[in-house]
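Worksheet: the structure to be examined is printed underneath.
For this view, one protein chain was removed and the others were kept in their places.
By letter and in written order, the chains are A, B, C, D and E; residue numbering begins at 1 in each of them.
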Amino acid sequence: TIVREIATANVNELVNRLTENCFELCFTNPSSSMGSKDKKCIEQCMQKYMKSWNILSQSYVKRIQEAKAAGDI
Amino acid sequence: TIVREIATANVNELVNRLTENCFELCFTNPSSSMGSKDKKCIEQCMQKYMKSWNILSQSYVKRIQEAKAAGDI
Amino acid sequence: TIVREIATANVNELVNRLTENCFELCFTNPSSSMGSKDKKCIEQCMQKYMKSWNILSQSYVKRIQEAKAAGDI
Amino acid sequence: QEVARFLEAETSKSKVQMSIHQYTDMCFKKCVKKIDSSDLNSGEQQCLQTCLDRFLDTNISIVKL
Amino acid sequence: QEVARFLEAETSKSKVQMSIHQYTDMCFKKCVKKIDSSDLNSGEQQCLQTCLDRFLDTNISIVKL
Partner (left out) sequence: QEVARFLEAETSKSKVQMSIHQYTDMCFKKCVKKIDSSDLNSGEQQCLQTCLDRFLDTNISIVKL
């Protein structure tokens, strides 16, 4: 269904951007194999990213509502 | 209609790229609120961007026509 | 047909990414016209890019098959 | 017609989510430079907030000009 | 059939516009480093022009190779 397709697109977008950002932050000098330190970095990075997503998501919705109420958009 | 959808997509693309470029140029160190200096920067940046768009747009169309005439594309 | 559309999209994606990467590598300080040195650079860059594409393409397919076999994805 | 309204609402929700993905990506790149904890410190939180606010200010200014 | 031709022309116009958005974005980032006026100075204009010319040269070379 189209609703499921939209949800999948949303999850894919999140996974892609998470992967790209955490790859950049955790592997500045990629070594030949992935160690436990790397795994920990990816897990912490993922949690930081999700927290950022939550903060910005709440602020964005709030801001848009204020702008609509003020007639700015 | 599809024609209106294409026009909207075009305007959205312009607004998105303008916002991103002028945000980067005018807020290297974002402060806690937006002052009149910031507003002036955004307005000047927008005018510079539109002038760039006009120059490149004319050159591009001219260049494509020349390449077509020369059989390069 | 849709198969041809997919093939065209694939070629366009390759040409766009090739152009962008080789433009960045061959014209750090763009001069007023394109000389034979520039042309050589673009040709070598294109060959390097295609070789990279081949290496990564083979590795990716191999890796995905291993991950599937291991039940990781 | 109700189906149309439902789909429109879903599409609009999806556009909002795609915008949030874009802003999170952009502001995370600007504000988070190293990973040594799974929490955002106060400087990172402040930076994310300011990043979004000024980006939306810019966007609203441009649409209004 | 005329509708088909009209739509094709509109789609093709739209592709050209999307390309111009991409080039403007890329060359503006390369050539405009600060905002202290609403006009492009001569260095910036020259840079934009050269940026587009060399980018199209690259594109045409690649398609021909």
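Keep in mind that, in the parts below, contacts are C-beta pairs under 8 Å (C-beta built on N, C-alpha and C of every residue); 3 or more make two chains touch, one makes a residue touch a chain.
Note that the coordinates shown come from a computational prediction; the quantities given were computed from them, not determined experimentally.
Note on the chain not shown: across the whole complex it touches A, C. Taking the complete complex into account, residues 2-3, 6, 9-10, 13-14, 17, 20-22, 25-26, 41, 43-45, 47-49, 51-53, 55-57, 59-61, 63-64, 67, 72-73 of chain C touch the chain not shown. Counting over the whole complex, chain A has residues 15, 18-20, 22-23, 26-27, 30-32, 34, 38-39, 42-43, 46 touching the chain that is not drawn.
The rule we apply is simple: only the chains that are shown with their structure count from here on.
Spacing of chain C relative to chain D, judged by their CA centroids, is 31 angstrom.
Rounded to whole angstrom units, the spacing between the C-alpha centres of chain B and chain E is 10. Distance between chain B and chain D, defined via averaged C-alpha coordinates, is recorded as 21 Å.
Residue positions of chain E with contacts to 2 or more other chains are 53, 63.
The set of chain C residues that touch two or more partner chains is empty.
Every pair of chains meeting the touch criterion is listed here: A-D, B-D, B-E, C-E.
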